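Inspection log for the structure reproduced underneath, given as structure tokens.
A single protein chain has been omitted from the complex, and every remaining protein chain is retained in its original position.
All chains are identified by letter, namely A, B and C, in their written order; residue positions are counted from 1 within each chain.
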Amino acid sequence: MSVLLQQLANGVIQGALIALIALGYTMVYGIIQLINFAHGEVFMVASYGGLATFTLLPDDLKKSPAVALPLMFVGGIVVAVLVAVIMERFAYRPLRNAPRLAPLITALGVSVFLQEAVRVWYPNATSNLPYPKVFPEGSLSLGSVNIAWTGVLLVGLSVGLSVILQTYINKSRMGRAMRATAQDPDTAKLMGVNPDRVIVLTFIFGAVLAGVAGVMFGGYLNNINIDMGFQNGIFAFTAAVLGGVGSIRGAVIGAFIIGLIKTLAGQYMPGGTQYDYVWIFVVLILVLVFRPQGLFGEPERVRA
Amino acid sequence: MRQHSVKSAAIVGAALLVLAACGSNKTEGGGNNGGSCDTSKGTLTVGVVAPLSGNLSALGIGIKQSAELAVDEANQKCTVKGYKLTVSAQDDEANPAKGAQAATKLSTDPNVVGVVGTLNSSVAQTVQPILRDKKIPQVSPANTNPTLTRGNDFLTAPKRQFDNYFRVCATDDLQGPYAANYLVEKAGKKKIAIITDGKTYGAGLAAELSKQVAKKGGQIVGQETVGEKDTDFSGVIAKVKALAPDAVYYGGEYPAAGPLSKQMASAGLNVPLMGGDGIFDGKFIELGGKEGDLATSVGAPTESLATAKAFVDAYKKKFGKEDYAAYGAFSYDAANAIIGALAKTIDGAAWDESKRDSMLTNVGSYSGSGATGEVKFDQYGDSTNKVLTVYSVTSGKWKDVQTGEFTG
Amino acid sequence: MSTSTVSTPDTTTPVEKRSALAPLGKPFAAAGGVLGIVAALLPWVTFTLNDGNWPDKSTLQFFDAPFAVTGFRWHVLLLGVLILVAAFAPTPSKGRVVRALGWGLTLVSFVNAAYITVKGGGLGAITALDGVTAFGSIVGLVAGVLAILAGYGIGIEPVGEWKFKVSTPVAYLVLLVSFAAVLYAVAAMLTTGGVGTSNPYSGAIFLSFLGFAAGVLGALSGVGFIRWLSALSEQHRVFSVIVLAACALLLPFTDAGNEYWMTVAANIGIYAATAIGLNIVVGLAGLLDLGYVAFMGIGALVAANFSGAATAHFGITLPFPVAAVAAAIVAGIFGAIVGSPTLRVRGDYLAIVTLAFGEIFTRSAQNNIGGITNGSNAIPGIPPLSLFGNEFNKSITLGAVKLPAGVLYYILIVLLVAATMAVFANLKFSRIGRAWIAIREDEDAARAMGIRTGKMKILAFLIGATLAGLAGAVFAHKNGTVSYESFKFLESVTLLAAVILGGMGSIPGAVLGAALLFVLPEKLRDFEDYRLMIFGLALILIMRFRPVGLIPDAHRRAEMIERADENAEEAHVEAKKA
Partner (left out) sequence: MSTPVLEARDVSMVFGGLKALKGVTLTLDEGKIVGLIGPNGAGKTTFFNCLTGLYTPTTGQVLLKGNVLPGDPAQVTDAGVARTFQNIRLFPSMTVLENVMVGRHVRMKQGPLASLFHGPAYHRGEKAARERSRELLAFVGLNNLDDELSRNLPYGDQRRLEIARALATDPAVLLLDEPTAGMNPQETEATQQLIFRIRETGVSVVVIEHDIKFIFGLCDSVSVLVQGELLVEGSPEVVRADPRVVEAYLGKPPEEVQHDVEAAAASAEEEQA
């Protein structure tokens, strides 16, 4: 029983992390129907950005978590946003009217490029790097279940930010513009919405969330490596698909489901943790085949 | 559009030129001339096959540079009379097919006297036969899979596989059981959980350990595998924690082991983590290795070996930092074995391909004291250096707690 | 939703620019040509570099041997002369030709200048130092840029068209000479900079040669020669194929005929065959497959398990042809399974399904699923193929000629590549191929034409996977070991990069792409750490600037194919009569 509870807790924390990344996928897909394959790498780059920020701090500031931690978040987010904006402007925007495969292949290229760039140019990035100990230490013990405080923080941030995002998109003027562009870019344009601005903004929102996720990832797990983006990116993409691409709520719920599948499959399914990824991919394939619109998406109408 | 690309090409070109425009290093970099040694007979090459690009390049570059260090020293000391030595490093991309290509490239060069490499056992499998056909000795700094030297039934019916293949590192069937003895007999940990990264090194090590644990009356309570690129181990830890082990043995390398240890502690699983030489690295502690964690390593403790310190100092002097990585010292020893054997083979005469047979014999009978201890090979090509040391993390540093030979 | 548009930057030269440069065209070309020749005669390096002379006597010692213009300086000289000839002789599409030659000159000068400065250290090496001057590279660069500008000044007209017809014997001769030149160029390209490990400048020499070759090819293409030649080879398709195959089989007899290049060429061939299979899926049917290398892995595993290797699982040893067929079939079945979500899933989602499948494959193979992959220990010791007692990895002697080791593998793989090319070409010009292209262009419209799109897409996956499985079987024996590490995600990306670089849907493109992705890393060891980064960047840039790839899928003229059909039919009818 306590194992189950512990695994559920682990799953929820993983889900919270995946949710932050999945939102970026789902928003971009909702607007321009692009699987932004490189979004996972934005998350990875943000993590290194946060670490770099810490490294650059003067020594006395490093010792004060109250200063260092917010600065790391800022650093991570700034790097993520910069990368995302550059990527959108120079890689994706010129291809907006290209055949469908072109932006997808570009996204793949961006992904490989970012990962390699960090590996080659970030000092010692060839192996895992430790994350600074400025995060709250220790853990919350509920009976036999142990939850690190950083995990609690991660869940809080993830749920909080997705609620804010959902509200913003539903209530604000820009949010309406986003939804309009997602529905019908041409009409939205006629209504005076600048699609370029909306798209850039979408990328920025995704990057901010990925930035938070990147820094929190380091804080929660104490170590980062250049492969974290690819792996978690795939999980996040699966979550977005599971929830129904384009749906904010769906992405978050999908992410928690994926987190739980991973930990529970590792615990209870045959093959154990060796095959926990495999189950996620199996779920992905099953969802795509049997409910391609996801749990919360509308069935797609055929355009003729 | 075209205008743009012309412009940017021009800018890039200009930038490159400006970057390069730091005057001239006309006098620098030519230090390979071997000082005052006689190099009249030409140049001979020590090949290196290792991953120089991709994820494993840190290890590969450590191997390459350590071999370069050995060659430089030999050039300075005029170890090989009449010849200048160089290193030719080939990238195998950790891919067996590319490894074969790299080996072919080296094997077609008559001046290649020996090859240091590979890192991956799977790459070694393709490299071995190619070099054997040309009778080029291959000394691996890092392959720990016992089948490479002694075949599939390495315990029951060992049989030499390739007479050109040697290695200076310890095999899994030595290190694993030694660790098992320590855990069960010395530390009294009867219930042991195993986690591996599923790669040749880690899985092999863990397999040998578990056999010995059972022999000594201990119990393997569970076995889990994590992905080699994982960073989050919470699922595995929760699973292992439920089994209430006395210790966790991790078969793999420090990048995952450090965080694993740390996450074990924060998940409330406060038992020592033990691993092989793959986790015996300062980075393990940096990444979260905790007090009381254990590791085995080949040879006697470094502090007690003047040769090891000398290697580290020389490496730092040549390359500026200590990035020789896990297998640097082994690679240095491997290169020195080749150089030593070459010096003996040539012995004032001239190199030609007819000398390859005696070169093989001389590598086999090489004996020297290297950065990892005594370097010598047994009848299978394995290192005879069977001295192992158990280290423990004590006040933020690795400290040796037991040194000895595995005796069964 | 959108249509694929091919934008060729060449045709969109800004008008302003042309008008501003127009009067300068000829003078610039003249200056560029003359400076190019001067650059070839000037010294390039002020001192002997640390690792020895810059290749081919490019230091001041040049003037000790004034006629020994070799290596890249010979190329520079030639380019300079060609620029002058092109600018002042009646040349079709003059601007294009001059521009291409200018680019060649710029590239050659730039590569050499960059290597001298980086390797030799500093600008001093290519300017003036200790009272010695060596401005060759700078003059060369200036000449190249002038020629490029001259090209724009003269004006970029459409590629020249050669109307004249030639008789069959002459055509055969032209084709023979052209393909022989290609063979020579390939061999030269492979062997530039030496095979051994000794030459520290091999990368520079190779790149420089590549720049020269690109310039000359660009010029030939601008003149219209390439177009004429390809039309000619279309007309004499059978002859061309035979000559091309013969050229490929003659490679072992050239300078590149050594064990090392045989191995490299064999590896290129295996990946090229796989890439052609991928090209069916990506290029023809327009389905992105990100886990494609898994099919090669499956084929290799099947072949390995039936090979009689010590760790093979089934304990059955099948002769290679049987095992290869089994490998192809098993891979094909998996291809169909992986492709089956296409019945429900749209293109870009499918890419993710294939990625997931690829990851499942590596994971399972690493964990030794079913005991057939031998996990992380791999399956080593797969015996090399042999024919009449000749092991394929040994050298053979034909009469007086001793052929390098691995030549039999090379021949086998050339045949494999030829077979996959034939499969690709035949399918492309068939009912199925048209259906695939229709699906790629507009899936809804394709369905409205009665094409069972789901079935066709699965067929694409099946055939692609079958070819990959076949290549995998050869791969297993060629390398002697099969490990999951050979079939990871990045290998899929590499294959995809090969297809895209060469040109989606284009057969020679896939071979060229695979060749470049294999030869470049071999030649450019200085950049090996940047290999993957450059791949990534290349994918981005190609999609942005040249989505059709290096050798675009030139739409074959229907009449050519028709003629082939009719010829075949006539032949058939006559055969019946006889």
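For the reader, a short list of remarks on this structure follows.
Simple rule for what comes next: a contact is a pair of C-beta atoms (placed from the backbone, for glycine too) under 8 Å apart; a residue touches a chain by one contact, two chains touch by 3 or more.
Nothing here was measured: the structure is a model prediction, and the numbers come from that model.
Residue C:A446 is the one among C:I126, C:A204, C:A446 or C:I540 that touches the chain missing from this view. Remark: the omitted chain is touched by one listed residue; of C:V97, C:C247, C:A265 or C:I432 this is C:I432. The missing chain lies against subunit C, touching residues 3-6, 423, 426-427, 430-435, 437-438, 441-442, 444-453, 459, 555, 557-559, 561-562, 565-566, 568-569, 572.
Note that only the chains that are shown with their structure count from here on.
When C-beta pairs in contact are tallied for each pair of chains, B-C comes out on top.
Chain nearest the geometric middle of the protein is C, using mean C-alpha positions. Centre-to-centre separation between subunit B and subunit C, using Cα means, comes to 36 Å. In subunit B, the residues touching two or more other chains are 57, 198, 225.
Within subunit A, residues 274, 277 each touch two or more of the remaining chains. Against subunit A, in their complex, subunit C makes its touches with residues 1-5, 282, 286, 288, 290, 340-341, 343-349, 351-353, 355-357, 359-360, 363-364, 367, 444, 489-490, 493, 496, 500, 504, 529-530, 532-533, 535-540, 543-544, 547.
The touching residues of subunit A, when paired with subunit B in their complex, are 2-3, 6-7, 10-11, 13-14, 119, 124, 126-130, 138-139, 141, 146, 148, 217, 220-228, 231, 262-263, 266-267, 272-274, 276-277.
Those residues of subunit C whose C-beta lies close enough to touch subunit B in the complex are 7, 9-10, 12-14, 17, 47, 50-51, 110, 113-114, 117-118, 120-125, 129, 141, 145, 148, 195-198, 258-260, 263-264, 267, 270, 310-311, 366-367, 375-378, 380-381, 393, 405-406, 475, 478-483, 485-486, 490-491, 521-522, 525, 528-532, 545.
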